[in-house]
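In what follows, a single structure is set out as structure tokens and then discussed.
All protein chains but one are shown in place.
After this line comes subunit A, so read on.
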Amino acid sequence: MLPELGNFALVLALCLAIAQSVLPLIGASTGNEPLMRTGRSLAVGQFVFLVFSYFALTWAFVVSDFSVEYVARNSNLALPMQYKITAVWGGHEGSLLMWVTILAAWGVAVAAFSKALPREMLARVMGVLGMVSVGFLAFTVLTSNPFNRLLRVPADGADLNPLLQDPGMIVHPPLLYMGYVGMSVVFAFAIAALISGRLDAAWARWSRPWTTVAWCFMTLGIGVGSWWAYYELGWGGWWFWDPVENASFMPWLVATALIHSLAVTEKRGGFKVWTLMLAILAFALTILGAFIVRSGVITSVHSFAADPDRGIFLLGMLAVTLLGALLLYALRAPRVGFGGGFGWYSRESLLLGNNVLLAVACAAVFVGTFYPLALDAFGLGKISVGPPYFDSVFLPLMIPLLFLVGIAPQVAWKLADPVETARQLRWAFLAALAISVVWPLTMGLWKPLTALGLGLAAWILLTAALDIRNRMMRRRSQGIGSMVRSLRPSFFGMHLAHAGLAIVVVAISMVNSYEVDRDVRLGPGETASAGGFEFTLMGVEPVRGPNYDADQATIIVTRNEAHVAVLTPQRRYYDSQPENPMLQASLNRRPTRDVYVSLGERLEGEAWLVRLHYKPYMFWMWTGGLLMAFGGFLAAADRRYRLARDRAFITEEGLAPPKRPVGREVLE
């Protein structure tokens, strides 16, 4: 009965979404206030029904109701309870239900936190969010209903894909969906601005925290996904340029560009139409990502044919979104205008450089991901482009980008003097140069690319520290409290996020140059070495997990005869599919290196195939990612944005927002 109620709630949510996509917009164009206000209550209603629906599905998993097809396919009796609950989003239908629920939650958040927005603006934002909701809810109800029943109820379910039975899986999809779906809010703000034809600094100030928060979730989601691939898949890599990874990376790149472009729009009223274009693109790329992952076009072109509805529905949604948004853009963008001019050397021009580089990087990923697919779809042959393509494109794009990260925060808006910048940053530059020479030597072998990467990372960290110091010193006369207060969250958060990027760059430079992956054959008592560590196989015993049997190896790791760690990698045979063993890597982590091993096949006698990994500075990768997201959250929490919301009342009453002075004190 509960699944039927869940299904009913899902359909009701769709009805409310349809109303939400029409009524507030009519209200906004006719000036009818009660109609405008419906947006908020409809969003809340939608959210309530979807939460109910979500819990109905979760309950079906908890009580193992295998009459629900989705439960029967993604769970079984032996599955541990925490994975039963996470299995809700372990498959296509349930993860879509989670997607729409999160979308509704963002809608409620917008309604709750934007009370001070002009009525018309809020009504339009809610209306566009309603349309996005209609798209995804209709997709769920029509092609991917998680509540479909089975006529013949199986005694036990199939199982959750064993690869997904991992803590990484618990947090990865919700985080990534928070980010994806957050892009719909940004999109809604952009469309609302286009409808009204009004795009001012206040608009940018409202959009900024939402964009930043969505970006933070996306960063966390991608980071956890990378960590999960690194650890759970046991392949030793952390990024594979796999189409599904690219699907999340493209909107991230555009969102990063958008954050920076929005800064110009808010502070200087510039880049206006470009900002809107980025917001539309970021959202379109999230739908495209959904298409890549969910249509089956990646795993097999033929499974696309086997279930054409989903792919076609998503492509249709993408077409409607792009056509509608771009038509509106073409009609309205000239009215919005590009905004203020700026000198050839100014913070604007440097941020323009940032935007061009990020947009080109996104285009490069797009070409590498879709050209082979398109070629295949038109029957023009099968090709693939792997990591070498992406590596050789990304490197020349990222070098100038990282260099700019060090400069742009220090440069004044409008017009600046490059000689002055050079004078300010010369010591940071020399120090970074020295670090790039010395640091790689600690790894035993100096490599130019590593030196370049480490030098750029040091450059970002040093210039950030210098900027923070300069800002504090300007308030030196007013005491230590004032000095600390001068580090406003938006300013400090920006530098934290940049520092996080630098730390990720350190990890990439180190691990790409000095990692060691070796597949070896080890008999009992035999030793092999990798990356200066010795690995000795002590033995392999069977162990029993909650829903699997495993062979567990005990491997002692030493370095120069000194004990380092005991690693216990497993080869698991899940009860549901014992013929498909899964590797479970075992890892020893230190700040400047990981060593980890995975257990392969058994050979004759007591010998085993073992994969040994030495990964320098991997820990920095995850730390850097966390720092980027944390910096973003901090920036989004700046009081300035809340003040902006209060000030909106003034704007609404027809008063112009206060003119902001152009000077050092507003340069964050």
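Convention: a contact is a pair of C-beta atoms (placed from the backbone, for glycine too) under 8 Å apart; a residue touches a chain by one contact, two chains touch by 3 or more; residues count from 1.
One rule holds for everything that comes next: contacts and distances are computed from a predicted model.
Chemist: For the chain omitted from this view, which of "ABC transporter ATP-binding protein", "Cytochrome c-type biogenesis protein CcmE", "Phosphonate-transporting ATPase" or "PadR family transcriptional regulator" is its UniProt protein name?
Modeler: Per the UniProt record, that chain is "Cytochrome c-type biogenesis protein CcmE".
Chemist: If I consider the whole complex, including the chain that's not displayed, which of A:Arg40, A:Arg73 or A:Arg294 touches that chain?
Modeler: Going through A:Arg40, A:Arg73 or A:Arg294 one by one, A:Arg73 is the residue touching the chain not shown.
Chemist: From the list A:Pro80, A:Pro154, A:Gly386 or A:Gly479, pick the residue that touches the absent chain.
Modeler: A:Gly386
Chemist: Of the residues A:Pro581, A:Pro616 or A:Gly631, which one touches the chain left out of the display?
Modeler: Touches the omitted chain: A:Pro581.
Chemist: Going by the contact rule already stated, which one of A:Gly368, A:Gly406, A:Gly493 or A:Gly531 would touch the omitted chain in the full complex?
Modeler: Reading the full complex, the residue touching the unseen chain is A:Gly368.
Chemist: Since one chain isn't shown, list which residues of subunit A touch it in the complete complex.
Modeler: Subunit A touches the chain not shown through residues 73, 161, 163, 296, 299-303, 306, 341, 343-344, 349, 352-353, 356-357, 360, 363-364, 367-368, 371, 376, 381-386, 388-389, 392-393, 396-397, 519-521, 577, 580-583, 598, 600-601, 603-605, 607, 609, 611.
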